[in-house]
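Got a structure for you, questions after.
Selected chains from the complex are presented in situ; the others are not included.
Labels run A, B and C following the written order; every chain starts at residue 1.
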Amino acid sequence: MADTYGLDVPQTLEGWYVLHDIYAVDWPVWRSLEEPRRDEIAADAARWLTIAAGCEKGDSALYSILTQKGDLMFLHYRETPEELKRVELSLRQMDLFGFLVPAGSYLSMIELGLYELTTIVWKRLADQGVHPGSDEYEEYFETEMGKEKRRAEARLFGKIPEHRYICFYPMSRRRGEQLNWYTLPMEDRRELMRSQGRVAHKYHEQVTQVVGGSIGLDDWEWGVSLHADDALVFKKLVHEMRFDAAGALYGEFGPFYTGIRVQPGQMPELLSGALK
Amino acid sequence: MADTYGLDVPQTLEGWYVLHDIYAVDWPVWRSLEEPRRDEIAADAARWLTIAAGCEKGDSALYSILTQKGDLMFLHYRETPEELKRVELSLRQMDLFGFLVPAGSYLSMIELGLYELTTIVWKRLADQGVHPGSDEYEEYFETEMGKEKRRAEARLFGKIPEHRYICFYPMSRRRGEQLNWYTLPMEDRRELMRSQGRVAHKYHEQVTQVVGGSIGLDDWEWGVSLHADDALVFKKLVHEMRFDAAGALYGEFGPFYTGIRVQPGQMPELLSGALK
Amino acid sequence: MADTYGLDVPQTLEGWYVLHDIYAVDWPVWRSLEEPRRDEIAADAARWLTIAAGCEKGDSALYSILTQKGDLMFLHYRETPEELKRVELSLRQMDLFGFLVPAGSYLSMIELGLYELTTIVWKRLADQGVHPGSDEYEEYFETEMGKEKRRAEARLFGKIPEHRYICFYPMSRRRGEQLNWYTLPMEDRRELMRSQGRVAHKYHEQVTQVVGGSIGLDDWEWGVSLHADDALVFKKLVHEMRFDAAGALYGEFGPFYTGIRVQPGQMPELLSGALK
């Protein structure tokens, strides 16, 4: 095994499993119910969401989505695939589910890409003459990753940001015949990530970004959630990133979803056709 | 942070949030209703549209769409995402909604791309030795943008043009492996925009163009609405733009929708199968 | 404005608006009707088609489509978007429509591309020292176009060719990163069109070709209808065109539909499951 094996792969840290779960409401059928029955079902759904959101290890939230892409987007953070599946299954047992039409979903894990840390540790070990693959190397590396994970605990295992608006989109890095993110030298990718980070940093007081890694889990490589109190900022931020080299050359984007946060207690009101 | 940071990003001004909202009518089920009931529902829908169109900060309109792409296209301008979502929700509570099949929608914001202004201000500040990122720079820039916004108020926050026909299509700029709009120098992009503007200008007495920016909001980068009193002009204008370098090299187009304006009061007639 | 502005854009002449309108029959539900009711509905539909085909300014026809792509394709030529929409709306009010499943549609306008004429006029004016953009130029050009339109009246505003078979397909010219029709010099495009015309000419006694331009109207750039009395000729003609440079390098093709002409009076028979 060559010494450099794996040295071009940036280390990542993973936090909660994440599910974006989007539904359209079948309004005509829903509205054909007697009002007391509707109230009852909506109250049940609100209780379900309150309990889901009260989950100790994770979180749950609801967004009202614009356009025909859907009406409701549930967002769940959970500790395990089983916990995610259980919250999916529990929604399916609610009477409300009979009035929901599946409209899209996305599975990922909160992820921190450690371009900087990976490079620093490699360099430090190389300086000390410690070689990749050696026991000493593996041990040291694992220790450093553990430290980093503890430092990043709040980001990896936090609550859903409370901002009023969400912008969700899946994306991948280009693997074209001429432009291929995955064949760029580690150093170049790190530089591009830094530059992209600079754009994110410019908006960091207005936008909280939660990156879900989904390689091996779902159809794109990441599912990105932006959280802000002014929806216009999504447009500004994504527009600016499109001119950054990482975005311009290597970004491939899936559908974009724009939503407005709805508290569990407001769910019955939303289901009666009103939005606060 | 380098001095040139962000200098390749054209500034934009945003006006109303815009929703294109397209539906097919389920004619057989609709026609199976007793006529008085149909009249009642259609009158309700006409009232809904009248109220929506009467909105102080924004506007609403209806188009009868050709082909199987849909029957009705509602177009809404609104001040906030909440206002847009409310008009969506209010339609969903109408009895008519039980006879509509969702057939497409698009979210954007009326946008002015300020290639010219951005470049002028940069140049002026550079001449004065004011550097990007400095407080002086930011202040001056914001002042100029504010002035421009006031000048452009009628275009950003106007009513829906009253022309008889609409041509709506989403589009993006190419981000190919060899041809990439987002890696072109600012100067080149400005030149291409100017040239494209010349084509638009040639038709400006016949066509009113409303550009909705949708980066970060929906799946394409822009949603373009052309408004004219002769539908043939859409064909002529889009054909001519296809030969312009910006269109030929960097334009990627989504589906095209052609519609005929229908006043709220004519909606019952349209729903009875007639078109004035 | 440069003198050469617009000189790379071939002029086009437009005739009728065209709608291809394709439906599958929901046979099981249709067959579940009592036979007298079916006969009544089919007779109504035949009357509707007879009236539609009797339209003074335009024409209408019906084809029985092969494969699961649909059962019925209506083809309409009309003078205005309103007239097209009215014929769409009138079909939707027929009882038969309750048994039709929309399966595709296409909007275009009968088009003649004037590569030869455009070039000749330009050259003649240049020889006389008349410059594009000047009043004299515009006037002369318009006069020539008017003359050509009168000459081409039968092709632009004719009836649907009466041949037994139709082959319909939408297509676009390639706008690739290396091969881009829209950045070719006018002269090269004219040459390619000429060469393609030669293939069409070879078959002109067997095939009548009606080209519908749809830039700015629908999702492809053209909707091509071939009409012939031997379906095998479609295969021979399209095969041969695929080797022609215009087709080989710049042709992009959508779905192909093959149909058999059905007279209005034969519609009830077809709806009873028989084909003459």
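Miscellaneous remarks
As a working rule, a residue touches a chain if its C-beta (ideal position, glycine included) is under 8 Å from a C-beta of that chain, and two chains touch if they have at least 3 such contacts.
Since this is a predicted model, take the numbers as computed values, not measurements.
Sequence-identical chains make up the whole complex; the displayed set comprises 3, and the total in this structure is 5 copies.
Convention: only the chains that are shown with their structure count from here on.
Taken chain by chain, the contacts run in an open path, each chain touching the next and the two ends left apart.
Taking each chain's centre as the mean of its C-alpha atoms, the one that lies farthest from the centre of subunit C is A.
Each chain gets a centre from the mean of its Cα atoms; for subunit A and subunit C, those two points are 47 Å apart. Centroids of subunit B and subunit C (each the mean of its C-alpha atoms) stand 29 Å apart. Subunit B has residues 177-178 in contact with two or more other chains. Considering their complex, residues 1, 5-6, 8-9, 12, 14, 19, 21, 81-82, 84-86, 88-90, 92-93, 97-98, 102, 104-107, 109, 175, 177-178, 180, 182-183, 213-219 of subunit B touch subunit A. Every residue of subunit A that touches subunit B in the complex is listed here, in rising order: 24-25, 27-28, 31, 64, 66-69, 165, 167, 176-179, 198, 226, 231-232, 234-240, 242-243, 245, 247-249, 251, 254-256, 258, 260, 270, 273-275.
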